[in-house]
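And now, chain A:
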Amino acid sequence: MLSFVLIALASLFFTGVIIRTKSITAGRKGPGIMQPVKDVIRLMKKGAVYSQTTSIVFRLAPVVYFCTVAMAALLIPFGSSRGVISFNGDFIFFAYLLGLGKFFNIIAAMDTGSSFEGMGASREALYSLFAEPAFFIILGSLALLTGNTSFYDIFSALHLGSYITYALAVLAALVLAMIAMIENSRLPIDDPKTHLELTMVHEVMILDNSGFDLGLILYAGYLKFAIFGAIIANLFTGGMSLLWALVVFVGTQFSFAVVIGLIESFMARFRMNHNAQFIFALSSVSFLIFLGVLLVLGKFI
Partner candidate 1 sequence: MTNILLILFIISLLYLSIANRLVTYIRVLALQGFILFGVTFLALEEINTLNLVLILLETVVFKAVAVPVFLSRLIKRNHITREAEPYLPNFVSLIITTVIVVVTVLLANSIKDTHVDKIFFIVALSSLFAGLYIIASRKKIITHVMGYLIIENGVFVLSLAVGNEMPMLVNLGVMLDIFASVLILGIFLNKIGDVFKDVNVDQLSNLKDY
Partner candidate 2 sequence: MTGLFLTGAYTIGGLLFVNRNKRINSLLLIAYEILLWGFTIFACFNYKHTELDYFAFDSLGILLLITLSIISIPALIHSHLYISRQGEKPQSRSIYFAAMVVLLTSISAAYLANHIAVVWIFAELTTLSASALIYHHRNKLALEGTWKYVFICAISISLVFVGILFLSLSLNQAGNKDLSFANLMAHSQELNPFWLRLAFLFIFTGFTAKIGLVPMYTAGIDAKDKAPGPAAAILSSVLMNMGFVAIFRTYAILAHTSLYHWANTIIFVAAILSIFVATVYMMKVMNIKRMFAYSSIEHMGIVMLGVAAGGIGFYAAILHVILHSFVKSSLFFQYNQVYRVFQDKNIYHLGNYFKYNPTGAVVLLFGFISATAMPPSGLFVSEFLIFRSLFEGQHLVMLLVALLLLTIIIWAFGKNILKILFTPAVGFDDSHVPHIRPLESLSQLVLLFGAVWLGLNPPAAFVHLIQDAVSILPM
Partner candidate 3 sequence: MVAINGLLVLIIAAIVVILLVNVRGKGMFAAAAVVTIAIVSSMVAIPALLGHSFEVMLTGTYTFGPVVIKVDALSAWFILTINFTMTTGIFYGLGYMKRYADQRNSITLHAIAYILLHLALVGLCAIQNAMVFLLFWEMMALSAFVLITFEHEKKDTLRAGINYLIHSHVSIIFLMLGFMYVAFKTGSYSFSAIADFAHHQSAMAGIALFLAFFIGFAIKAGFVPFHTWLPYAHPVAPAHISAVMSGVVIKIGIFGMLRMLLLINSDYTTIGFIILFASILSGVYGVMLAIIQHNLKRLLAYHSIENIGIIGIGMGIGTIGLGIHNEVLAILGFGGALLHVLNHSLFKSLLFYGAGNVYLATHTVAIEKLGGIIKKMPRTAILFLIAALAISGLPPFNGFVSEFLIYSGLYGWIGSGSIGTLVIVLFSLLSLVLIGGLALLCFTKAFSIVFLGSSRHVNIEEVQEQGQLQLVPMYFVGLLMLLIGFFPALFLRILQQPIALFTQTIGTAPQPIPVNITNALHTIGWAGLLFALFIIALWILRRWVSSSKPVEVGPTWGCGYPTSSAKLQYTANSFARSYSKLAKPMLDIGKKEIAITEVFPSKKHYETHTYDKLERYFIDKLIKLIKVVTGWFLFLQNGRLQRYILYGILFISGVIIIPIIIEKIMMLLHFLNNL
């Protein structure tokens, strides 16, 4: 339960921090930390405009999407406290939940019958397809390292000892961060700031959403960030006392947000046709992690 609360809290500030960092680096006096949440609330108060081509699917999709993310949040443990839902192989459930959300996003985008949204949808589908293997391999290698198959057991059994394990953890953190970027379609995969529909991925998919639905989608995005931040944090909090764990958690979330902010302000988006290779590279990196684990366990003879 604790983890869920923490994630919820983190999600409130996360995007705010990103935006703030970006504004600072850009030398602007940006909006307040809470601005994104305020946006969401404002949107939820608004009415909505629907395209006449859309059907029930379009209205249902944001709800389902949000629910999947919320459910996913329930699966994440924190330090020594289990997630609300925890069982062997729950990370499979986690990944597939996010998949479900994506499914609905995509069909909702296709429901509008707009060619741009279709374009975004097909890209989204492809990228998430490529992102998944990396995630599964990382958790596979963690499972191999700890001999457990649930988030909680893995992370609580994950005691970082030698340097190599640290290296591995950092590498894993990196990959997870990248996956998070893809999941939330931020730079360098996708640029939320862009104004040309042709170059958007996620933004173009929600062009036609408005009001409550849009709010849900946006907030689900924040939540996703927080979730991945929590996972990354969990990589290091194994076997720490609650207090330290809290510190690490907050630290990770914050630094993660800042890093994203920095990346977004100093990097440009990849070319669309490079994305696929980039994402696939993640899988190979995570394969390196797997080999590293094998090394640690001395399975190389």
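Selection rule, in plain terms: all candidates are chains of the complex that A comes from, given by their letters.
Convention: a residue touches a chain if its C-beta (ideal position, glycine included) is under 8 Å from a C-beta of that chain, and two chains touch if they have at least 3 such contacts; residues count from 1.
Treat the numbers as computed from the prediction; the structure is a model and nothing was measured.
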Options 1, 2 or 3: the chain contacting chain A in this complex: 3
Residues of chain A touching candidate 3 in the complex: 44-57, 60, 63-64, 66-68, 70-71, 85-90, 92-93, 96-97, 99-100, 102-103, 106-107, 110-119, 121-123, 125-126, 128-130, 132-133, 136-137, 140, 143-144, 147, 149, 197, 207-208, 211-213, 216, 276, 283, 287, 290, 294, 299-301
